[in-house]
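Showing chain A:
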Amino acid sequence: MAMREFAERGADLELVGIHKRFPGFTAIEELDLTIPAGSFFALLGPSGCGKTTTLRLVAGLDEPTNGRILIGGTDVTATRSHERPVNTVFQSYALFPHMTILENVAFGLRRRRIDDPAGKAHEALRLVELDHLAQRRPQQLSGGQQQRVALARAIVNRPALLLLDEPLGALDLKLRRQMQLELKAIQEEVGLTFLHVTHDQEEAMTMADTVAVMNKGRIEQMGAPEELYELPRTAFVANFLGQSNLFTGDVVGATDTAIAVDAAGSRIVVPAARAQRHSGQVTVGVRPEKVELHREQPAAEADRNLIGPGVVTDVSFSGVSTQYLVEIPGAGRVLVFAQNISFGPAAAEGDRVWVSWAVEHGFGLEDTPDEARFQADASTSAIAAQHRDALVAELEEH
Partner candidate 1 sequence: MAFAAFATAEAQPQAPRKRSAIALVLLAPGIAYLVLFFLTPLVSLLLTSLQVQSEFGDIGEFDYAFNWQNYVDVVTSYWPHILRSFGYALVATVLALVISYPIAYFIGVKARSKPLLQGILLVLVIAPFFISFLLRTLAWKQVLSDESFIITSLKALSLMAPDAHFTGTPFAVIFGLTYNFIPFMTLPLYTTLERLDLRYLEAGGDLYASPATVFRKVTVPLSMPGIVAGTLLTFIPAAGDYVNASRDFLGGPGTQMMGNVIEANFLVLLNYPAAAALSIILMAAILILVGIYVKRSGTEDLL
Partner candidate 2 sequence: ACQSGPRPKPTPAADRSDGDPTVRWANWAAYIDEDDDGNYPTLQAFTEATGISVDYQVAVDDNNTYYGKVKDQLALGQDIGSDTVCLTDWMVARWIRFGYTQELDHANMPNLANLNPALRDPDFDPGRTYSVPWQGGFGGICWNKEAIPGGITRVSDLWDPSLKGRVGVLSEMRDTMGCIMQDLGTDIAGDWGDDEFTAAIDVFREQVDRGQVRNIKGNAYLEDLKSGDTLAAICWSGDITVINAEAGDKWEFALPVGGGTLWNDNFLVPVGSPRKSNAERLIDFYYQPEIAAEVAAWVNYITPVEGAKEAAMAIDPELAENQLIFPNADTLEQAHVFRGLTAREEQKYQTQFQSILLGV
């Protein structure tokens, strides 16, 4: 059967109406997703939002409560894990502790009786720069090295669809960037389909063709990285993917091209095309790197929003850029990033400043304002914990 061969090219993945309920907890609400063959797809989301669950369904390690899974057009919903042309790089690596690194990597090849498993395994190990450790056991490697072995063990099978569950989480920044480049190269070279789960937004954005942001078992928004970043549709996405300055107010004027919002006295104009809703109370925002800081009140310009004055409450140097926190009465806190092209901070704590940005950089959210709070801590992980407890209790009653 086809399984005996390496995949020549990636396969489409299609999830249709997927729903996954664990006893007492619904992990995936209603998921429809198509990932075209050969693309690099990133699934991004906070802890506990259902990313791993999604991958497990695709890999066949769990069964969906409802819905169908198609790989390369074939319905595999009922196909067992070891018969799917899918490999996974597990979040926990799951390297076999009783085998050497080489045996680990060759495991899948041997199961499919592919020629020269050892040779191919060595090659995969060279790719992740670990061939010199082929004879060690997993316990003898550092976390980062283990992660690379897990990668090699999956890649070596050239699966039509590769699932990566936080494959780089344990690597330090340096190595992480390097592995990102290599992963990308492998994917492009072989044309495989990658489904990559991560909580590192920068990783998702730099690597993927398409990014989906998941929250509480649903996909909130999906698209090309720049698109998502430039035009977040919900407060959740606006704040999960990078940081945003958000302002809420009523629409006080709308033309064909723009809407104007009154945010506690400051008038903020957003291009109509970049705003999801054009009337009523809306939330609008702008990215901190798009905001400019002024020590003196600048002249008002038609194509710039200007608010202030406010007071700088915090300045912090982060290397590449300096971050300013400006407290503006009415508008709240505004975050400003300024790339450190010249020396020394542009403003100091306590300075009186104005902030401005080009109208074209603003965006308007779809959320109604009462949804528009991004709760950092009462996040899905806390909710998940509660649900798990409820579940345990439920189980024990039976």
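Basis for inclusion: all candidates are chains of the complex that A comes from, given by their letters.
Definition applied: contacts are C-beta pairs under 8 Å (C-beta built on N, C-alpha and C of every residue); 3 or more make two chains touch, one makes a residue touch a chain; residues count from 1.
Predicted, not measured: the structure shown is a model, and the values here were computed from it.
Candidate 1 is the partner touching chain A in this complex, chosen from 1 or 2. Contact residues on chain A toward candidate 1 in their complex (touch as defined above): 3, 59-61, 80-83, 86-88, 90, 92, 94-99, 107-108, 111-112, 153, 157, 395-396.
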